[in-house]
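The other protein chains are all here in position, but one chain of the complex has been omitted.
Chain naming follows the written order as A, B and C, and within any one chain the residues start at number 1.
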Amino acid sequence: MTSPNLYTKLFEQALKIRLVEEEIIHRYPTDKIQSPVHLSIGQEAVAVGICNALTDKDNLFATYRSHAFYLAKGGDLNAMMAELYGRVDGCCHGKGGSMHLAAPEVGFMGTSAVVASSISNAAGAALAAKLLNKNQLNVVIFGDGATEEGVYHETLNYAALHQLPVIFVCENNEYAVHSELKDRQSYSILEHAQSYGIATQKIEKGYDFIEIDKEFSKIADTVRTTGKPYFVEIMTCRYKEHVGPGEDFCGGYRTEDAVNHWKSLDPICTDTQMVERLSPAIMQEILASIEFAENSPFPGLEELYQHVI
Amino acid sequence: MTSPNLYTKLFEQALKIRLVEEEIIHRYPTDKIQSPVHLSIGQEAVAVGICNALTDKDNLFATYRSHAFYLAKGGDLNAMMAELYGRVDGCCHGKGGSMHLAAPEVGFMGTSAVVASSISNAAGAALAAKLLNKNQLNVVIFGDGATEEGVYHETLNYAALHQLPVIFVCENNEYAVHSELKDRQSYSILEHAQSYGIATQKIEKGYDFIEIDKEFSKIADTVRTTGKPYFVEIMTCRYKEHVGPGEDFCGGYRTEDAVNHWKSLDPICTDTQMVERLSPAIMQEILASIEFAENSPFPGLEELYQHVI
Amino acid sequence: MEIISYREALRESMESALANNDNTIIFGQGADDYKGIFGTTIGLAEKYGKHRVQDTPLCEEGMTGICVGAALNGIKPIHIHIRADFVFLALNQILNMAAKYKYMFGGHYDVPIFIRAVIGRSWGQGAQHSQSPQALFSHFPGLKVIMPSNSQSIIESYQYLLNEYSGPVISLEHRLMYDLNFDVDRDQIRTGKDALASYIVREGKDVTIVATSIMVLEAVRAAKYLAEYGIDCEIIDLHSTTDIEHSLIIESVKKTGKLLVADTSWVSFGVAAEISRIICENAPQYLTAPVVNVGMVPTPCPTAKSLEDLYYPNLESLISKIINLSGSGKNIPIPDEKSMADVYKKFKGPF
Partner (left out) sequence: MEIISYREALRESMESALANNDNTIIFGQGADDYKGIFGTTIGLAEKYGKHRVQDTPLCEEGMTGICVGAALNGIKPIHIHIRADFVFLALNQILNMAAKYKYMFGGHYDVPIFIRAVIGRSWGQGAQHSQSPQALFSHFPGLKVIMPSNSQSIIESYQYLLNEYSGPVISLEHRLMYDLNFDVDRDQIRTGKDALASYIVREGKDVTIVATSIMVLEAVRAAKYLAEYGIDCEIIDLHSTTDIEHSLIIESVKKTGKLLVADTSWVSFGVAAEISRIICENAPQYLTAPVVNVGMVPTPCPTAKSLEDLYYPNLESLISKIINLSGSGKNIPIPDEKSMADVYKKFKGPF
């Protein structure tokens, strides 16, 4: 039984992410956001469901497609917007941009634009957590494509060998840019992960934040208790093009129908009542963040030379 | 039923390899072989059994531990010895040394001293064989340790995805330098390989060249027919230290008993009659190869600058 | 004379490679999709088959090794990376295998693999999508590295390298030039090894500018501007960083006494350093003033536009440096152009 409060809470978070990204789409033609954006629209429930099971002390590592995770983990919206606008009050002083968000105060540890690069970092952080008795989870998000990189194999092996408290979350949207799974992978992601002796779970309903929260909370509890690695695959669907604000059904690599089917299951698409109820307050917050961003100064020479070593 | 001829033939090949390497040990203190040697003593049956199923048109890629494979594939002994002696008549004009042998005339395609680096090369050669209709097998030999490298995962995936006629042979001697399997791997090598949908076979009796030949011939025939990848794991035992001419039971990472058990099963150790019968002729060949090597000139400035691009 | 964009020149080169040689195979993430690697492989999978224009999984080290192995067995692979930064995952195969396979085995094998990697600024690419690793590759014997600065350069050098050359090649293509149009004169196509040579783009007597990739265009723009004020720049397009024509540079410096090196990467241990070495080993006495080097600021690449504009060279800073170096012209006005990216996003040429 889901409490209505939980549904509302997670819905609100997911909706906020969607509206933020829709506002980014809306503003993109102004050229004020001068950084490529990889939108999570359609995939918000994954971020929201997972982060609800984590505390600020738990660490999350993610990818270039991480507005959703940054926000769900509790990252400050103003700081994110300023980062996208390339301003000095951005969460990384404008040096990161959309592909490199971080919010250490809530355990959002950074995102890499080189596919699969953060997977081993999360295992390393889990090793540190274990050795330093931090009682802390380390979670890493990556796409289905990332599992093809060699470092994924190296990391699963190490994490299983040392029994590290790390949770691998594969956000499977079935595409790497425009390439389908079947053209890239000879293995089943889940079975392959099992071959390392890692416990696994697959969640098919990647639009259902309640389900994801429920399942992931159990997994998080298990890992907190056992200290052992876990692997979670969550099926999901990216509504927009791989990078950029548009749609790309013209590309011919997938059909609008396939995406529409997913939309028909997605609460943020179907529960219009909730959307109407919650949107106004969220929109205010978003507009305020844009104002914040636009009022923030551009970084200059001082920032340029800072933080190299 | 094994024909006595086959037994003699393979025994002779295996014995030749053993005697060559024992002669290397014997000569090593003279400092004339100025290159690190990774000896195959104890592992010869693997090379002999596999290569008997291959023709000169089939390609084999291997590692720094490849005197055995070079010879079993049909590489010229004189040229190998001259290579170890750093002479101009060496199979690579002295530029390769023990770790980098090649004999293209018999399909021995080269060996890498960077663990796992040749695995993907073999898959690429198999792709070429397939696209160019070469009716040729491509086989790659690597150690158990090599399966830990990321590129191994990348290559198994690609080979299975494109259904390439490549045979992966893991020579499992249970150690990478001084580290045991259990301290390095969380997976079973065979099951892990199966997760890519690759057909697999394990051969426990890595000392038994007849058995290896029998099994590997079947596999080679299968791959010639189906054009699909195959994975073979062969258990074996390295008698000597990881690199160098000595023994290293003093190192404490394994016991002499464990190796002695293997020796008690190894025909080259047990069938002393055959050894006595075949050794004299082989020794003549070996001594001739050393004379050949010692009479060959040292490479000089011309060779130094040749073959860069 | 035709007008051909950098992108079209690349696409044409890819198509001729497939057409001229049945054994040529193109590999790249998305090589067969509707965007076709920034348009340079569009339609080729349809025409030549998906086995010859292959999409690949995400596995840079593995794919490079597969290309090396295929090259050893009769294929001529072209391997494309949409960002040079991703090639760092494949450096073991490039540096330890491809660059050494021929030498290590005493000349038994050739490894004819051609790697295309896109470098450089477009906008907001950040620290991991903007690097220009020519110096890294050029330090290792066994590789050829080219940095074409126009369409003609692509057509001629790709033609030579894909048809006649049999070793590993890395071509670094600058993203900001893809949309630019250039004059191409097919009668003047350089052939054979000449297609790799450094060459003089513009003769001049006051200052020598040695430039790579898009910095050649920047140098040309600066030179045009300064010509009106009486500063006469000689510009050398280095073109290949592994096949540098020492005498061309030395002779030019002998004439001008003044050297500026403009490269797309960091200055330290970069092309600037190598050019200084060539001068110092051969003819330091020709220098009548300290050498000036232009490149990326010594930090990782920031994302914000305001920082990018400080990070990358621009016409304003280039021109003022040339003026200073030339020692003349205190009264020359400096143009107000702080962003190279802005220019190349609007200006389409022909250059």
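Operating definition for what follows: contacts are C-beta pairs under 8 Å (C-beta built on N, C-alpha and C of every residue); 3 or more make two chains touch, one makes a residue touch a chain.
These numbers were taken from a predicted model, which means no experiment stands behind them.
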**Asked** The chain left out here touches which displayed chains?
**Response** A, B, C
**Request:** Identify the residue among C:I4, C:A17 or C:M104 that touches the chain left out of the display.
**Result:** C:M104
**Fill in**
Contact with the hidden chain, among A:Q13, A:Q43, A:N59 or A:T236, goes to A:N59
**Message:** I'm checking contacts with the chain that's been left out. Which of A:T8, A:T226 or A:Q306 qualifies?
**Reply:** A:Q306
**Prompt:** Mind pulling the subunit A residues that touch the left-out chain?
**Reply:** 59, 61, 90-96, 100, 102, 104, 109-110, 112, 114, 117-129, 131-132, 134, 138, 150-151, 153-155, 157-158, 161, 303, 306-309
**Touch list for subunit B against the chain that is not drawn** = 34-36, 86-87, 90, 94-100, 112-116, 145-146, 148-150, 176-179, 183-185, 250-253, 298-301, 303-305, 308
**Complete:** Residues of subunit C touching the missing chain are 61, 85, 88-89, 91-92, 95-96, 99-100, 103-104, 126-128, 131, 135-136, 138-142, 241, 259, 265-270, 272-274, 276-277, 279-285, 287, 290-293, 298-300, 302
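Here, only the chains that are shown with their structure count from here on.
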**Prompt:** Can you give the whole-Å distance between the Cα centres of subunit A and subunit C?
**Reply:** 36
**Message:** What's the distance between the Cα centroids of subunit A and subunit B, rounded to whole Å?
**Reply:** 46
**Fill in**
Note: subunit C sits from subunit B at a C-alpha centroid distance in Å of 42
**Item:** Touching two or more other chains - residue numbers and ranges from subunit B
**Value:** 150-151, 153-154, 157, 161
**Request:** Hunt down the residues of subunit C that sit against at least two other chains at once, touch-wise.
**Result:** 56-57, 59, 61-62
